[in-house]
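With one protein chain removed, the remaining protein chains of the complex are shown where they sit.
Right after this comes subunit A.
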Amino acid sequence: MRCYGLTIPGSDHRFITPTLPPPSLSFRPTTIPMTRISFGSSFPKLRATFNDGVVAEERSFYDLLGIPESGSLMDIKSAYKQLARKYHPDVSPPDRVEEYTKRFIQVQEAYETLSDPSRRIMYDRDMARGIHLAFNARKCYNHSDQVSEQKGEWKSRWQSQLDGLKRRSDSKVMDGAENTSWAARIRQQRGGL
């Protein structure tokens, strides 16, 4: 079975894809490595999807929901429910089901992003930087961004803790070995070896 095996790019360190940059805060969406294939290329029916996507790229999630950027969670929810009643395939006019379904998926994505406070903050930040992301691409980008964000946050916290520990142990060393913790003594011994 190995011959057919697949991995997610970047999910296995042995197979880091050259196209996936290491997660960092300088990760620029203009170099999104996640190439989006236009599945519409070979299917006229699906081409519309892709074209819709392109159009939607230029519209922000706020535009999609028809609310101002200052809109509250209540505004987002009620706008979403209103649009769902329009675009959901169960209620849309029979001749426009396909088109409206795509709309609905976009509205859904906008709603999911903006109704989650942390994702909304990130989206707002991207908007401020003038970044607009294609639909679907958002999730991947978001994910790696989130990971790098968490990593960055964690690293700085860890660094400050380390610094604090170091300061304390330094001062304690100066104070004399009596007050030091067991771990610190071991560290000193190891250092001495």
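Operating definition for what follows: a residue touches a chain if its C-beta (ideal position, glycine included) is under 8 Å from a C-beta of that chain, and two chains touch if they have at least 3 such contacts; residues count from 1.
The rule is short, and it goes like this: contacts and distances are computed from a predicted model.
Hidden from the displayed complex is a chain whose UniProt protein name, among "AAA+ ATPase domain-containing protein", "Ribosomal RNA-processing protein 40", "Heat shock 70 kDa protein" or "Tumor suppressor candidate 3", is "Heat shock 70 kDa protein".
Of the listed residues A:62, A:104 or A:123, the one in contact with the hidden chain in the full complex is A:104.
Residues of subunit A that touch the chain left out of the display are 1-9, 11-12, 15-19, 34-39, 41-43, 49, 77-78, 81, 84-85, 88-91, 94-95, 97-98, 101, 104-105, 108, 112, 136, 139-140.
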